[in-house]
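The complex is shown incomplete by one protein chain, all other protein chains being positioned as in the whole.
We call the chains A and B, going by the order they appear; numbering starts again at 1 in every chain.
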Amino acid sequence: MGAVLWLVGVLAVGVAGVYAASAVLSPRGVAGSGPFLSGAWPREHAMSRFHVRWYAVTLVFLAFDMEMVFMYPWAVVVAEVGAMAVVEMFAFLGLLLVGVLYAWREGAFRWA
Amino acid sequence: MDEGTGAAAVSLVVSLAVLAYGAAALDAGLGGARGAAGAPLREAARLLVQGRRRTLVPDTLLVRTGTVLLPLAALLAATVLPAGDRPVLDSGVGIVWFNAMEVCVWGALWLVGWGVNSVYPLIGGYRFLAQGLSYELPHMFALITVALGAGSLRIADVVAAQREVWFVVWMPVAFVVYLVSALAMAFWGPMGEPVGRNVAGGVPAELSGADRLVFAAGRYALLVVVAAAAVPLFLGGGAGPVLPGWAWTAVKTVAVLGGLVLVGQRVPAVRMDRFTEFAWVVLIPLTLLQTLVVAIVVLP
Partner (left out) sequence: MGVREWLLRQAALRPRPLVVGCPYGTRARLLVEAEADRRGWVAAAAPAEAGLLVVCGAAGSEIGQAVEVVWEAVPAPRVLVEAASDASAGAVRRALDDAVAELAAGGLDGGARHGDAGRPVAMAGRGRDRDGLTLDRLHVPLGPVLADWPAGLVVETVLQGDVIQEAVVRAASAGADGVSFWDPPRRDETDRDETDRDETERREAARCLDSLGRLLAVAGWPGAAREARRLRDRLLAGAAPAGLRRDCERFARRVRRSRVLRWMLRGVGPVEGRAGVPERLRGDALDRAYGWLDTLPSPLPDDPAPATQNGGSRHDGDPGGAGACGGGQRVDRVVGADGADGVVLGLLAGLLVGAESAVARLIVASLDPDLDRLPASAAVRRG
């Protein structure tokens, strides 16, 4: 773990070095400008409630993602536990895939 | 830290820097620049003398956090990969660690995209989230297949398990899926829509100077790390005749990295409104099938 901290330290020094060099070498001051809008000035701030059209996909994703957490330890013990572990896991995955199939039929993955 | 770990840490930093520079130079060369070997240096010089700028009421803290998080995530993900003859962090859950660090990129890109208060970076940031929802599950199934084949989440065990047969031989689907998700993780080439030209450069569109330099370096570091991870996971790590282990690791890493950079110039961008369906309906069942095959093989 000490080596990892050392690496993070090296990166911190490196990034600080880049910013310091930039501060010395670049023109003084920070130029203010509008965001790029093809040459127009913005009428409203871009930070807004974004219309996330793939909302349904996020929900299906969450279901699977929770499942993944169980799959990591499962992968380690399959050889010990034997066939039952495989059957149980893939029965569970099969159920989830039925959910995916339903979501697909409902057009959740065609969000454009 | 003991001497071996220290050497691994130094070798990790050096090889990451060298490979990231090489990838940038190769990309510049393929992109038609003459004098490509010096192109990344010139670009770095250009960004160092370039003036700093800020858009209208940005959230600077978020932007800086996201920008620095990019190289940090790449570096931390790399700690579990063998640099030289051993990894810096010989963790028993190395694969999970790699996965966790790589997911930090989701946050990094979204923070930058949101924080600069400009519409194109905002769209880029959300594009990456949609991309994450598409590539992440096939990617994780590919990683789990590897762990299943080795019976361990420790990367050194994964390498040891490939002494007889490389995983790429009997897990070809997982390998291909891994490469696709590697492109997506590093938002590179065909998976580069979050930084696409059609949204004026996307997430980093409003970054200049040091910010842009750190962002670009982080992206190349990320590309190197995802390419390097393919070697211990699928390509037998340092295994090979004649040459020492570290040399084989280097050769294989350069080959995978070169392939990813080449694909970046050769393949059009993939939009998530079409890829999402493909990922969920084709890639996920396919990788699960691969996992099932491997699970049956490893049964006693």
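In this section, contacts are C-beta pairs under 8 Å (C-beta built on N, C-alpha and C of every residue); 3 or more make two chains touch, one makes a residue touch a chain.
Since the model is a prediction, treat every value here as computed from it, not as a measurement.
J.: One chain isn't displayed here. Which of the visible ones does it touch?
T.: Every shown chain touched by the left-out chain: A, B.
J.: Out of B:7, B:30 or B:168, point to the residue that touches the absent chain in the complete complex.
T.: Only one listed residue reaches the unshown chain, and that is B:30.
J.: Where the complex has a chain not shown, which of A:9, A:32 or A:99 is the residue touching it?
T.: A:32
J.: Quickly run down the residues of chain B that touch the omitted chain.
T.: Here the touching residues of chain B are 30-35, 39, 41-43, 45-46, 48-53, 56-57, 119-120, 123, 126-127, 190, 192-193, 196-201, 204-209, 212, 265-271, 273-274.
J.: Which parts of chain A face the unshown chain closely enough to count as touching?
T.: With respect to the unshown chain, the touching residues of chain A are 24-34, 36-46, 48-53, 112.
Methods note: only the chains that are shown with their structure count from here on.
J.: Please report how many Å separate the Cα centroid of chain A from that of chain B, as a whole number.
T.: 13
J.: Where on chain A does chain B make contact in their complex?
T.: Residues in contact with chain B: 1-4, 6-8, 10-11, 15, 18-19, 21-23, 25-27, 29-37, 42, 45-48, 50, 52, 54, 57-58, 60-61, 64-65, 68, 71-72, 75-76, 78-79, 82-83, 86, 89-90, 93, 97, 100, 103-104, 109-112.
J.: Help me check something: in the complex, which residues belonging to chain B touch chain A?
T.: 1, 5-6, 8-9, 12-13, 47-57, 59, 68, 71-72, 75-76, 79, 88-89, 93, 95-96, 114, 116-122, 126, 129-130, 133-134, 136-137, 140, 144, 147-148, 151-153, 200, 205-206, 209-210, 213-214, 272-274, 276-277, 280-281, 284-285, 288, 292, 295-296, 298-300
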